[in-house]
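Of the protein chains in this complex, all but one are displayed in their positions.
Naming follows writing order (A, B, C, D and E), and every chain is counted from residue 1.
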């Protein structure tokens, strides 16, 4: 098997820093993957990517050693199987709110007897290992997202599901679902984060969360181990805004959120 | 927010005329969007389009002021979120036959507290408004399709769902589901149309329907407010058939349906 | 209607030999379709193909007379409708384990009154027949896959569903679900194959199965009628391995599985 | 060899009516090719098409019997070879102003000994005939464009080149190069057209010209034999403009040129 | 005509700051174009872009008001015409070393009588102005590149060509052609830059040059008026390198050149 830094760090309980890809571009993917992140995640949910771009993007990511990761659009068996067969070594699954939904994630991403994933690892077997079908269950990471108040309420049931070795918090959706809007550092929200991190520690589950450069060390400090620090499009836009300001001889305006 | 003619006309109870895009082409989309329709709808259900074409098509449509509309392939949360994040301001959802299915449409297309749409408006926020997450619920139109006899029987329950401000009738499927085949102007079918329009008027819901140039004024006359008059491929084919007949010095054959 | 060799052979209970397309290439598809297989199946489940490649691939396949076939990624109504509208004349649906799931396959692939397929045959109607909507139910083949021990246990219920005229066995998944791993010629597995073939004969259903050149005549001998013998990528790789060995002046190594 | 209506009509000195494809869409191409034109020409010069779209467009065109024709962007050997290898049976070459340039067209499009086309008919040989390399020179049409005053002055030298069996007039460029702007029906322009048609008749060369439905019979009347009557994008736009006007209950505005 | 900030600034002899696009992505293009640069240039020479990406990228750029600019791969008439027809309002042409080559640039990019550009502005006419064919010569900028010692020696002849209103220096190639390698701030190189800027001032030609944030004010100080400050891929990579270093809690390594 090729190196899988995200899984190695999970096994060692070390911190992982990741990058997000929101654009369906194998070139953005190659540039980002070379930077040295522990994992590089193609976002099929909110990113502008669908399956037709996944194969060339994974080919580009596989030129580096970062863990090839995909966030699927939804907890749906067809797409989970397809991204695994194409070479994803970690799969983030949105909106897992109950134990039953977490069990579906495991069922759909792991082979018998751990789950019921259909066999046909067309690209990943020659890429990773001739014995991939026998060993995949020990290498692939299926990562449910915790991003609603309902999921927080069900956190122990979700973390107890056999096969859930990591989770990933969607802070924007969590804050919105708590009625706090996008001002997501209100005390109840922060308490929810701390609660999630504490329960992960108790269950021996590796806790991940979406972040940015301003907030990543706060998140690590709260016990999160896997934090996404930047995306391809936000990185591009922020640097271009700064570069234009330099060119104009002006101070940098607040670069704004931009949504990327 | 950019102009949204379909929503403005809905608010004013004025008639809207729309165009259908069945081809995955950002060039067809740019040409059609320039013509001046109130809405231009990319058809992901029966059209030959999937998500990989949606972003360039929406970019092309956004060069004009027509309301960027998408018909998704099915009432499925992943794709509804993706087309909204990419910039659709109206989403038509096929085969909504029950109140529960209509509630799903609202749940999947609107943010908390109106629904549970996941937050990540990657393209639409910079395009439309920095405050898009806060105001989207007041601008996006989620439009269930009424296209089976079951839906007609459940029409009051569907129209009563909070958030259903418009519906869209699929006349072909409705006629077929009534056992009338494609000869869809039989009295029971027309009575069903009249019933739908009347119940929409009673509920204050804006009624839409698929049409063509021969039938659009009949539909307006029956109380429908939003009628699609033509598609990119049918328009092209019809004019080419006429042009060839002129070139041959012949009368125009019956251009036929062609299915486009 | 164009020729449909797979259906003709089914009606005559003759053997069919098919080809699998795992790559999203209209050029691979044109080359393979010219070879003369009875059916050529685009694999959207384990192949590296999604809908954005389906239309050009079907255009390429339609240059020959082989039956244009698609395996969809999952038993999901949106994609079943889309591949039929685009021109598939046979659709293979994975992981059909119960009578209810088999009924869904029929419901989603056939028009009223046989099922509830939505009407909008945008490409297939002009391609195949102006009366396609009226006659499609008599020409399209909806083929559930039997690929788990659960499905074998439910085989009579599945084969009894009205509209199930053929099934297709996924031997790898079947063997894995039986706890036999990939060594799939163990007696219990072979007994399961024989049982499936026998029940198909009893129900008058045409039994298909995935195969390869080494095993195809064993499968025919056991009563299977429709066997896929090779895929585009496996064919390419096997010949290239042999060609390189010739170029090196070496014997051919075991070409290995490769997963294609 | 497959039917080649343009060449058959040339040999019989019958009139041909053609269609232009300006959009890089295999779907537009399939729709247009089904209409029944004698030739369907993909425009790589002013159309929005490059080579990456040529193969799927030719696959789509080959589903009908219209002559697959390509206008290349320029008189350049690489692209002429590529479109022929991909399946073009007629190639229109812009801006041929001198006898030497006409000789280049022949050199680049025909095999030895007529020219020096490089051998490698990768798609067209299996499509058309196993003996394509031996017989292609008798089937392919290489068609220089006459579209400057310089070309008109050199018309006899150009028409005398062995292998020039047809030419194609670009009326817009010709009018502009004569200093007449786009008002291209001025007497000197019409005289130039008549002169070209007369010289073609004298040399036994089949004269083609770009047109539209209003002007096609004027062109036929002046002796032109091959007239393009409409394009995919102009057809679509014209019908959509009319359809919107009907929907609005208005007369059709002048649809305008639009440039398509 | 839409706004054309680059041309307005040229007419007012004001400084322009530009952005470079090296990736064939309409999404990168939309993000970059929103930032507010005076011009945004798609690089078809050293960027990873060819014509098949130009149309969607121009559609994306046209959503903002930045001048849509293209650097073509070479001084070749086919591609110059194609990018202009698709909507480029400025075209940068590499490796113009002599007066004759500068005259070709003008001939290929302007209509009669200024040049011989072929007429067929398929996308740009509806986008920009119905009278585009008559007024394009007053709006389009054709910009030869000065990037060899030979071009510097011929600078007065090149700047004297009627229609050359701006030039663009390629500093890397210039330095290399002077035998100075990539250490391009050696005195002879800087003297060459100063000479070019001085001769532009003397001829009333707007001088442009490739740059970066560190060097842009040096270039403005030397009299250059149009400086490209950053590219999509370099911007993305630089910010990702910084973001990863923050995530690791390390200082930023030298981000290195990377070649983007």
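Here, a residue touches a chain if its C-beta (ideal position, glycine included) is under 8 Å from a C-beta of that chain, and two chains touch if they have at least 3 such contacts.
This is a predicted model, so every value here is computed, not measured.
*Asks:* May I ask you to name the displayed chains that the omitted chain touches in the full complex?
*Replies:* A, C, D, E
*Asks:* Which of A:62, A:75, A:212 or A:243 sits in contact with the chain that's absent?
*Replies:* A:62
*Asks:* Among E:31, E:48, E:216 or E:235, exactly one should touch the missing chain; which is it?
*Replies:* Only one listed residue reaches the unshown chain, and that is E:48.
*Asks:* Please identify, in ascending order, the residues of chain E that touch the omitted chain?
*Replies:* 22, 24, 45-48, 50, 52-53, 72-74, 76, 79, 94-95, 147-148, 170, 172-173, 176-177, 179, 181-182, 233, 256-260
*Asks:* Footprint of the hidden chain on chain A, which residues?
*Replies:* Residues touching the hidden chain, for chain A, are 26-27, 30-31, 34, 55-56, 59-60, 62-63, 123, 126-127.
*Asks:* Which chain D residues would touch the chain omitted from the figure, given the whole complex?
*Replies:* Within chain D, the residues touching the omitted chain are 50-52, 55, 76-79, 81-82, 85-86, 111-113, 116, 118-126, 130, 132-134.
Convention: only the chains that are shown with their structure count from here on.
*Asks:* Which chains sit in contact with both members of the pair chain B and chain C?
*Replies:* Both chain B and chain C are touched by A, D, going by the contact rule given at the top.
*Asks:* Among all chains, whose Cα centre is located farthest from the one for chain A?
*Replies:* Measuring from the centre of chain A, the most distant chain centre belongs to D.
*Asks:* Looking only at C-beta pairs that count as contacts, which pair of chains has more of them, C-D or B-D?
*Replies:* Most contacts of the two pairs: B-D.
*Asks:* Taking each chain's centre as the mean of its CA atoms, how far is chain A from chain E in angstrom?
*Replies:* For chain A versus chain E, the centre distance works out to 38 Å.
*Asks:* For chain D and chain E, let me know how many angstrom lie between their CA-based centres, rounded off.
*Replies:* The separation of the two C-alpha centroids amounts to 34 Å.
*Asks:* Using the average of all C-alpha atoms in each chain as its centre, how far is it in Å between chain A and chain D?
*Replies:* A distance of 52 Å separates the two centres.
*Asks:* Send over the residues of chain B in touch with two or more other chains.
*Replies:* Residues 24, 27, 31, 34, 48, 50, 52, 55, 76, 79, 123, 126, 233, 258, 260.
*Asks:* In graph terms, with chains as vertices and touches as edges, which category applies: line, ring, star, complete, or other?
*Replies:* Chain contacts: none of line, ring, star or complete; other.
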